[in-house]
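Complex shown without one protein chain; remaining protein chains in place.
Naming follows writing order (A and B), and every chain is counted from residue 1.
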Amino acid sequence: MELDAKIPSGPIEKKWEKHQFDMKLVNPANKRKYKVIMVGTGLAGGSAAATMGELGYDVHCFTFHDSPRRAHSIAAQGGINAAKNYQGDGDSIYRLFYDTVKGGDFRSREANVYRLAELSLNIIDQAVAQGVPFAREYGGLLANRSFGGAQVSRTFYARGQTGQQLLLGCYQALERQVAEGTVTMYNRHEMLDVIVIDGRARGIVTRHLVTGKIEAHMADAVILGTGGYSNVFFLSTNAKGCNVTATWRATKRGAGFANPCFTQIHPTCIPQSGEYQSKLTLMSESLRNDGRIWVPKKAGDDRPPHQIPDSERDYYLERLYPAFGNLTPRDIASRRAKEMVDAGHGVGPRKNGVYLDFRDAIERMGKDAVSERYGNLFQMYAKITGEDPYEVPMRIYPAPHYTMGGLWVDYNLMTTVPGLFAIGEANFSDHGANRLGASALMQGLADGYFVIPLTIGNYLADGPQGGVDGNHPAARDAVREVTEMQERLLAVNGNRSVDSFHMELGRLMWNHCGMSRNEADLKEALEKIPELRQRYWREVRVPGSGADLNQSLEKAGRVADFLEFAEMMCWDALTRDESCGAHYREEHTTEEGEARRDDENFAHGAVWEFRGAGEEPVRHREELTFEYVPLSQRSYK
Amino acid sequence: MKLTLHVWRQSGPRDEGRFETHRMDDVSPSMSFLDLLDMVNETITLEGGEPIAFEHDCREGICGSCGMMVNGVAHGPDDLITACQLHMRSFEDGDEIWIEPWRADAFPVMKDLVVDRSAFDRIVEAGGYISVRTGSAPDAHAVPVPKPDADRAFDAAACIGCGACVAACPNASAMLFTAAKAAHLSYLPQGQTERLERAMGMVATHDEEGFGNCTNHGACQVACPKGISVDYIARLNRDLMKATLTGVGMEGSGGD
Partner (left out) sequence: MRRVITLYRSSVGKKVAMAVSGLILFGFVVGHMLGNLKAFESHDGVGPHPLDAYAEFLREVGYPLIPEYGLLWGFRIVLLAAVGIHIVAAVQLWRQSRSARGKGYRKETSQVFSYASRTMRWGGVIVAAFVVYHLLHFTTGHAHPEFEYGNVYDNLVIGFQNPLVAGFYLVAVGALCLHLYHGLWSIFSTLGVQNPRVDRIRRPLAAVLSIGLFVGYAVVPLAVLAGILT
């Protein structure tokens, strides 16, 4: 597996500009002859499909949802970063770049991150022009807030529904192209394989989720914007449908998977309330701007929170990190919470949370101001827990939330399979070992609106590939393999539901490859996962048939993929024998309990090559160099 | 809690459909309504049946996937929530619960509780956007938007496209959905240029898709998980009247 990142030469602030000039162009009159498949309609996929349609390509866009507007980007609450410096507080492209590289704990590619920071400006302009109703000040100009560990206010937001509003912007742009006939939408189609012909990605296999029809769609290039894999933990803040299937099946067709162990745990989620629970709910991190996090000093303290005087409360983040306090980055805030709960300071009926308290904020700003800022989040919390956060402190606990790992891509966002691209959360590129708050939306949109529509042209300019259709042997084989896998799943006819296996895998991964990891646990997981996978294929029960809407069958395929992918994730966590960002190896900590990087041996992206289910994948490296942001230990003291 | 559920089962678009009754003995009040359906499905699966098909995804009230009539009320008895945000503490031990799919000609049932809402996409296609090419936008601060307008636009933009308005409307009208999308854009300066064509296009598609008409019952506003106001419908009506009576979008009306 060859890993050439194709980073343009020249100073970092000129790389993208230079690259745009150097890239080959497709004649506008010819663009219609190029067929591009876009899988996924979240911020990345939706914006990419719309923009490529606008440019004139023949775009075929697939989503497994009933409408492109349902993609999980919609659930992002907090905001989107952009180095606009509208607040005049010293922000700049360079600072956003710097913060992102440092926040990613030096495991991201500088050139990509710089481009991301540059494009952040255009995203806001684009979104506002589309009618995204960002929060505004009384003067009519855009409002900003500081978010998730940033010391400047660069986050644009739309109440607690930034993702929704940005996605609606993309969706509307996409529907406009659908109306103009440049984009063909395929709703309720799940991508189940990539068709590779002569070493190039030439199409995909999909299953129509209502009719069950499995078919091949051919194209000149395939782009995956299929999101992350946090649902490997079963309980996560991701939507129930989020899965690894598209990226995993691409991996099985030869795409390298980078840094699968970099999974982010979000610190402010509602703790689990029972065993039956199907998913965890995230509360925007912006709550940490005004809420104070604490636990009772005494372990096992059963008093209701208002009866615990301040002197007996441990505001542990403020105590440990005086400079950043409650705004420490996500990985740190999460780990400290876990430690508090593990040490018996947990609160709530299951002792599985810490308090996030707005008492002081309400005193300082008044209830109305708090409600103006966080009203919908408070309402959401109250609906779920039955408690009123204006009266009783919220209870929060970390939960899997975002995955920095993903398909390895070069500067053009192309995977190791020529013609196969990955954008948004599906790729690994920009966040390193830890993503900063409000950066996911930024990356998805930068990739979709501004990067892929140009870099795809550079790939396509070599001439339409043409000449293949669904009858090509490779396409027929792929369709047959997908059909066979489905038939095998339906034929097991065991005695356990798909969900029960997913839950079991999730527990295993959370306990062995979750918020903190160690060699023994990971090795144990590597023994248990294959065993679980074997049991799955013997004992799972997938009712119904493949010929109609069958949600159990959909889940069954996704869980089968998680069961293979989980192993690669553990291999990655095991071989990355250092702590960095969200990857916390208990063997590698500083005296203060912080992550200790090993830059000498691990300043690289680990890119995994699939060799067959159950076989140890091959680890490749992309060495990372840091010319602009000097390697340093993160410190948020 | 012990509950009796009567769930609509329909194997496909052409099936007649019928109610199926499930008695659940061990329901916790802190469960969400969809957790409960998961539990029912787990039981059905282990008993060898086919689980109930229902749409859901984010399970936090924002994706708009889920939606069902619970005891005749869209998204169930609580206000301002989607079905996934409904928790079992809203019910009493021993309750009987009727669960039905959205009913509207424009939302045909595909299976059990799953309906086809693609008509909404087509309404948006008919003009629910601002035409701006990627990369051609002026600086975001070039056009200030008065905060009250921005707030009103936002209130309309909060629509999640779940279809509860249609399901609850005695006329199965989608005017609240259509009006909310139009109002989101018509309150913003960026949305003015295409405002009247938008109203024309979206209402025409709304009618073509087979939705009923709005007779101002207000059931949509009550059912809307985001509390979107019927006042937006008045705004759309006005735009439509203006558009037709001034001949916007008609041949020879001075376009081009």
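In the analysis below, a contact is a pair of C-beta atoms (placed from the backbone, for glycine too) under 8 Å apart; a residue touches a chain by one contact, two chains touch by 3 or more.
Nothing here was measured: the structure is a model prediction, and the numbers come from that model.
**Q** Checking the contacts here: which visible chains does the omitted one touch?
**A** Per the touch rule above, the missing chain touches B.
**Q** Which of B:Gly12, B:Pro29, B:Pro144 or B:Gly210 touches the chain that is not shown?
**A** Within the whole complex, the residue contacting the unshown chain is B:Gly210.
**Q** Counting contacts across the full complex, list the positions on subunit B that touch the omitted chain.
**A** Residues 6, 8, 19, 69, 71-74, 98, 100, 103-106, 108, 168, 170-173, 175, 203-204, 206-207, 210-219, 221-223, 230-231, 233-241, 244-247, 250 of subunit B touch the chain absent from view.
FYI, only the chains that are shown with their structure count from here on.
**Q** For subunit A versus subunit B, what separation do you get between their C-alpha means, in angstrom?
**A** So the centre of subunit A lies 27 Å away from the centre of subunit B.
**Q** Using the touch definition from the top, list the residues of subunit A that touch subunit B in their complex.
**A** That would be residues 47, 50-51, 54, 65-70, 72, 74-75, 84, 86, 122, 124-131, 133-142, 158-159, 161, 163-165, 168, 171-173, 175-176, 178-179, 185, 187, 210, 239-241, 273-274, 276-279, 281-282, 379-380, 383-386, 449-450, 453, 495-497, 499-500, 541, 543-544, 548-552 of subunit A.
**Q** For subunit B, which residues count as touching subunit A in their complex?
**A** 11-12, 28, 30-32, 34-35, 38-39, 41-42, 44-46, 48-51, 53, 55-65, 78, 80-81, 85, 87, 89, 110-111, 114, 116-118, 120-121, 124-126, 128-141, 143-147, 150, 153-154, 157-158, 160-161, 184-185, 188, 190-191
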